[in-house]
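I am attaching a structure below and will ask some questions about it afterwards.
The complex appears here without one of its protein chains, the remainder shown in place.
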Amino acid sequence: MSASRYTYLGPEGTFTEAALRTLPEAATRELVPMVSVPAALDAVRNGEAAAALVPIENSVEGGVTATLDQLAGGTPLMIYREVLLQITFALLVRPGTGLSDIKTVTGHPVAQPQVRKWLATHLPDALWESAASNADGARLVQEGRFDAAFAGEFAAATYGLEPLVTDIHDAQNAQTRFVLVGRPARPAARTGADKTSVVVWLRDDHPGALLELLQEFATRGVNLMLIQSRPTGEGIGNYCFAIDAEGHITDRRVGEALMGLKRICPKVRFLGSYPRAGVDPAEVGPARYGTSDEEFVTAADWLVRCQDGRA
Amino acid sequence: MSASRYTYLGPEGTFTEAALRTLPEAATRELVPMVSVPAALDAVRNGEAAAALVPIENSVEGGVTATLDQLAGGTPLMIYREVLLQITFALLVRPGTGLSDIKTVTGHPVAQPQVRKWLATHLPDALWESAASNADGARLVQEGRFDAAFAGEFAAATYGLEPLVTDIHDAQNAQTRFVLVGRPARPAARTGADKTSVVVWLRDDHPGALLELLQEFATRGVNLMLIQSRPTGEGIGNYCFAIDAEGHITDRRVGEALMGLKRICPKVRFLGSYPRAGVDPAEVGPARYGTSDEEFVTAADWLVRCQDGRA
Amino acid sequence: MSASRYTYLGPEGTFTEAALRTLPEAATRELVPMVSVPAALDAVRNGEAAAALVPIENSVEGGVTATLDQLAGGTPLMIYREVLLQITFALLVRPGTGLSDIKTVTGHPVAQPQVRKWLATHLPDALWESAASNADGARLVQEGRFDAAFAGEFAAATYGLEPLVTDIHDAQNAQTRFVLVGRPARPAARTGADKTSVVVWLRDDHPGALLELLQEFATRGVNLMLIQSRPTGEGIGNYCFAIDAEGHITDRRVGEALMGLKRICPKVRFLGSYPRAGVDPAEVGPARYGTSDEEFVTAADWLVRCQDGRA
Partner (left out) sequence: MSASRYTYLGPEGTFTEAALRTLPEAATRELVPMVSVPAALDAVRNGEAAAALVPIENSVEGGVTATLDQLAGGTPLMIYREVLLQITFALLVRPGTGLSDIKTVTGHPVAQPQVRKWLATHLPDALWESAASNADGARLVQEGRFDAAFAGEFAAATYGLEPLVTDIHDAQNAQTRFVLVGRPARPAARTGADKTSVVVWLRDDHPGALLELLQEFATRGVNLMLIQSRPTGEGIGNYCFAIDAEGHITDRRVGEALMGLKRICPKVRFLGSYPRAGVDPAEVGPARYGTSDEEFVTAADWLVRCQDGRA
């Protein structure tokens, strides 16, 4: 039963739901909105849901700390999929409302920096008040408490509203990255365009520890795509690092780098290997010289021959 | 006039005000609470205040992103001082209230994880509802809308409340670090126990760029104390790094490392050199061999002699 | 038959013979002096001898290039043992000769810098003429062509001479290191105080290739004891490197570093792992954190569990 249920950061009508619906399997699952990232993930931890979709990185706000901290602490979870969603807002109004009728607008606080310039140009006199979520804002417009709400265009139908203006956004490439999180199991299969996520704790009071950690990746030719520090909760200056590396845990270079981390760091949490959203394996270039699986196998054979006196 | 005014992240009665009051010069300044970090800093930018005290790092929540983003972007500002404050909560009640009378509690959402265990043990049936700030929670208790509020003990007097329980906190060493920010000017004088802050942008699409950046510090024996990634707003995967390094910009090793960053990075913003809070210069060990100012001067002399044929 | 024969760089009475005689098994072998390092090693290559003892490193002259080039090129050979010999000279004379009788002295050209100061002090007027080897010099004294020869004290008996003065040497710690070389077979057993020798060719025109090579060792915490460049014979600026690293090929950290070299270098020749002369395994400190065999095994187990979904 729970295998058929996916939770997500609600409420309905948010970008997280839109992201979830891009996954083919979502069509056959019961999709349950939750009030917070911890709530969505706890439902997975305690078996009430098979997986949860939560935002993890935002091109404007950065890492979603609630998600990073949930993945770094508590009962272990793993990432099986990522979804990239272009974030653009629609101005949702009750049918019949025109631009000149709008005196009050609402939306999620995170939306505000995204629409600030648009507001200054097109509705310089409108009053902004934040809502608990973009979807909540839409509901408040439906109820007549605001004239317009910024939300995803897809939220219009749910709340009987109309998109008066669409494709509103400030930063170029405003994107949010979401991850599909489940209980630990075998990682997603290698596709050739993969990403591996870990959280790593550094040795105390070791000034070169971060450099050493990066060197474990660099020596094996593994590129890093993200490095995000998070406090460990053990006082100012104590950090762990959430790291996304290019490649799959079954790629030899990635496996050897992970073993290196495991040896030099007091704690490493493997968060999964999964396909990179929007990247075609056919377009991924070859690994740096000396770091392909073939070269690893050849070197391992050679080592055995040396040890056996047959080099 | 503005030189006598310091803004801070308000409202009154928060930990930020408590931190500000630890600075001797605060006694002779007009201290003005502001509704947000951007508001506190904008008052400095536009000359209405000489400086602003804002939180920048929290041992539980991590980097304060609003502050980091304000320092990384917009009109340049500089840090002149840091303050470390131990964060412990008091349970504030109206005079006469006993533990068994408490059915509802409030406080800032950030306080909740800090007091969760204490609540579960001592007030397992009390209902929690968040307030806009710790000080706001105290006010709501004063007004009778809640039975108790978690806030700093120093907030009791302001709101006519009593600390029923004090020194409540969950994480060991729950601390917040605040910075005193002003308009760019000559950095604070070197004390021998200093810290230098910069924000650095990496070269696009250069996998080893972070390693290279860290190497600029490592080669000159400069230890890093904090590295925090922040999105640049140019799309997922584009980051800048807020870095705190040990030492003062007038230390030769720090200066040479900063010049190295300036050369290899498309953009570097110097945020200041200032005394490390709570560190006695007498306890700071010597620099790694080969990185003291004396050794830098000796080497520079030698280079000139080599160039002149007098080595 | 050949298994009972060891060749060495002759002639008889040289330091190489003395070094060979420090090996217990030398007592039961036929020891055959050869005219050159290539000759001694070719006898091993073509099966006429089981092993050859040749000098490889000299604390005054440096790497013995003839030996290094023989090991780097031609039919592969392997090192199974090293011998360190303190080089001090005796002044050998015919019985009855006193210091004041000595007008002419001889010895190997390499001996000359070692005895120069002694000569200047004690025999300032004696004429020096070089001999083809220290042993040859002794023979020439025996034949009456010189009054005295510098050679190893052990050479006196062979040539019917007497050591008039002993323990003559200039440089502190004048030592020569010799290696016992055989055809490729299983390396010498691990003792805990071992050394591993390789020759490594660098990628063409790759400025950072040497740094990258050293990083393969450093990342695994493997210390280098010697690095010696040798021309590849392919033109000025084309070098290979003879490297001695601490540890045995069956130590995981060494094995992984060697595989790293194998992957990034166009050519690697494994020259053997063998006990370090004069080092008691009990005195060898532990490996750097994260590089012991136990830590390697733990990390490998962890990786498999991650790949299997059991981390």
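Here the chain labels run A, B and C in written order, and each chain numbers its own residues starting at 1.
In this section, a residue touches a chain if its C-beta (ideal position, glycine included) is under 8 Å from a C-beta of that chain, and two chains touch if they have at least 3 such contacts.
Computed from a prediction, not measured in an experiment: that's the story for all the values here.
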Considering the entire complex, write down the shown chains that touch the omitted one.
-> B, C
Looking beyond the chains shown, say which of B:T104, B:S130, B:T191 or B:Q215 touches the absent one.
-> B:Q215
Which residue, B:A138, B:C240, B:L258 or B:A277, contacts the hidden chain when the whole complex is considered?
-> B:L258
Of the listed residues C:E48, C:E234 or C:D293, which contacts the missing chain in the full complex?
-> C:E234
Touch residues of chain C, complete complex, unshown partner | 57-63, 65, 84, 171-177, 207-208, 210-211, 214-215, 218, 223-231, 233-239
Touching the missing chain, which residues of chain B?
-> 76, 78, 184-187, 203, 215-216, 218-219, 249-250, 255-256, 258-260, 262-264, 268, 270, 289-291, 295-296, 298-300, 302-303, 306-311
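The rule is short, and it goes like this: only the chains that are shown with their structure count from here on.
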Viewed as a graph of touching chains, is the assembly arranged as a line, ring, star, complete set, or other?
-> line
Where the CA atoms of chain B average out and where those of chain C average out, how many Å apart are those spots?
-> 58
Rounded Å distance between chain A and chain B, as computed from the means of their C-alpha atoms = 27
Centroid spacing, where centroids are CA-atom means, of chain A and chain C in whole angstrom | 57
In chain A, which residues are in touch with two or more of the other chains?
-> 215, 218
